[in-house]
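Comments concern the structure below.
Excerpt of the complex: some chains, original placement.
Going in written order, the chains are labelled A and B, and every chain counts its residues from 1.
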Amino acid sequence: MEKRIDVGVLGATGMVGQQFIRLLENHPWFRLTWLGASDRSAGKRYKEATNWRLDGEMPAGVADLPVHECKPGDAPPIVFSATDASVATEIEQAFANAGHWVISNSRNHRMDLDVPLLVAEINAEHLRVLPTQQRLRGWTGGIVTNPNCSTIGLVMGLAPLRQFGIRKVVVATMQAVSGAGYPGVPSMDILGNVVPYIGGEEEKMQTETQKILGNFDADRIAPMGANVSAHCNRVPAIDGHTVVASVELETKPGVEGLKKAMAEFAGRPQELKLPFAPERPLVVTDAPDRPQTRRDALAGNGMTVTVGRVRECTVFDYKFTALVHNTIRGAAGAAILNAELLLEEGYVQR
Amino acid sequence: MEKRIDVGVLGATGMVGQQFIRLLENHPWFRLTWLGASDRSAGKRYKEATNWRLDGEMPAGVADLPVHECKPGDAPPIVFSATDASVATEIEQAFANAGHWVISNSRNHRMDLDVPLLVAEINAEHLRVLPTQQRLRGWTGGIVTNPNCSTIGLVMGLAPLRQFGIRKVVVATMQAVSGAGYPGVPSMDILGNVVPYIGGEEEKMQTETQKILGNFDADRIAPMGANVSAHCNRVPAIDGHTVVASVELETKPGVEGLKKAMAEFAGRPQELKLPFAPERPLVVTDAPDRPQTRRDALAGNGMTVTVGRVRECTVFDYKFTALVHNTIRGAAGAAILNAELLLEEGYVQR
């Protein structure tokens, strides 16, 4: 690629915004030139507006960038959205209406029928709903979303099983605190503790999974019919959501067949060799006690989901454990991969 | 009760043995007078043989007791067994054969057809297999076991549902490190981490649950037919195993019906007002984010299981979260309650 494309980040001062900024540093295709945040931050330099919460230092290139209001104006054609759910609907629509492509990590538009809930390896064909989105909404740009940070671990494990006919899924999660942002979970609530509840999380996991694994049919995305039941829990880990799932299938490939399907799973990002595409989206481990949060979350620079303990289930057919890095593959990294796909598939002009 | 009955502890120097000792301090019916441990410890005073690992100090009354070999000899009629699984089979049989009642927390005899796997509130009638046990084995004493520390949280939640016909159960656990004893789980393995594997735990949970919820029929215990599938995980908490379960039932009592059945659940220990019987074996909470490991494990002095998040399940009928104190209700406390029941039901003579 000859020259890099300018991109922006909406909600740049928050935790997910900071993750976008860290991951976009040195991106081969994208150059971060524009930052948007709340009125409170607008007008300041980024380093003045931001309490940098991530490990390591704030990238030097961004420290002196001015922070803008979240209004289209002179923003670049692609913007990553990490805006708060309370304002994301309006802001993202304004950008799309003004011709920008909004690659959003916010939940607001995920379940809209004409908005792709995109996991680049799983449902790249859902991008075909974008012309409908533009037509229905009268936009020259558009919105593409990625799923919730716990959903992604499950759907990556399930995607290779679509060929066997997914019938039922019962899943439990053990989610790291970084999923709740900053200040997020008080330490008094989580040190030496498990909290068996994360507001809205189970519903997201249940419905997002159905949409992601659904088919694109003519001009709409038809959700998968199989039901999913989720138990979402918070545990004292920093990064990495663990998902344990029991699955009923129409045909039974056997444990080895299942592992083979998972290990061979790949998608458009791998075909296109996109910069953020991990060599393998799923790695299957035979170690009896893996994947583990701290040890496996950073596999594939945080873009690989590690699956282990694939085995028979006494109630359904099979069960397995999957681990996803919730702030990379489960948030900013997923969105960046989505933007790469959008560009390479020609939805956005260079 | 006029005078206290002498009891002993087998495996007195280990973690579970120490828990027995702590819980038996000041017991109104039992007086701990006899300690057995490995040859290495035998002949020493307890305080010399033991590295006390529990919070607080070693009970004064036990510090100077002599430690015996684990041989019947002059041991009292009731002994609590916390012996290591590698030696428990032989030791416990020797005591039962010599006329002692062995109330065991070891796993060795749990699945034997003629040995009660007793949860005093749930299957007190399983004690009726004891005459068969004595007849078949030629014993004048006997063995009574309690379940694994993770099983108990599940079966306490399921017991009140038997009336609705349990068909299928999928369960995931988040288990505290004290379940692995001492030194147990290395800190390098669990700080900020989840380990999705505990050796042998899932099998125990699946089969023990079927036995506990089975019926006593003529002279045998017929296991429950419904299958259970377990995902067992270790998390960085000290005490308290969290269990999340999805359940399919034959009749549908509704969420309120389910909660009512759980809240009203009680058994023989409550009828008999046994000393270790909590007023309520199950407490149902409506708080959206409870039960929590650190906050609820000590409910009812660690003998009450707290259930929360009772709700509909999109795949089965209902789902819920249960929390059990794994070293009290899940180990030594359960055994002591079993001994109280055995005594009060007349199996052991005062």
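Just so we're on the same page, a residue touches a chain if its C-beta (ideal position, glycine included) is under 8 Å from a C-beta of that chain, and two chains touch if they have at least 3 such contacts.
Worth saying up front: this structure is predicted, and the values here are computed from it rather than measured.
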Open item on the list: For validation: placed chains = 2, all identical. Expected total copies in the complex?
Closed with: 4
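In the analysis below, only the chains that are shown with their structure count from here on.
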Open item on the list: Measuring centre to centre with CA averages, how many angstrom lie between subunit A and subunit B?
Closed with: 42
- [ ] Would you tell me which residues of subunit B are touching subunit A in their complex?
- [x] 168-170, 172, 174, 189, 191-197, 199, 206, 227-229, 231, 233, 235-238, 240, 242, 244, 246, 288-295, 308-309, 313-316, 319, 321
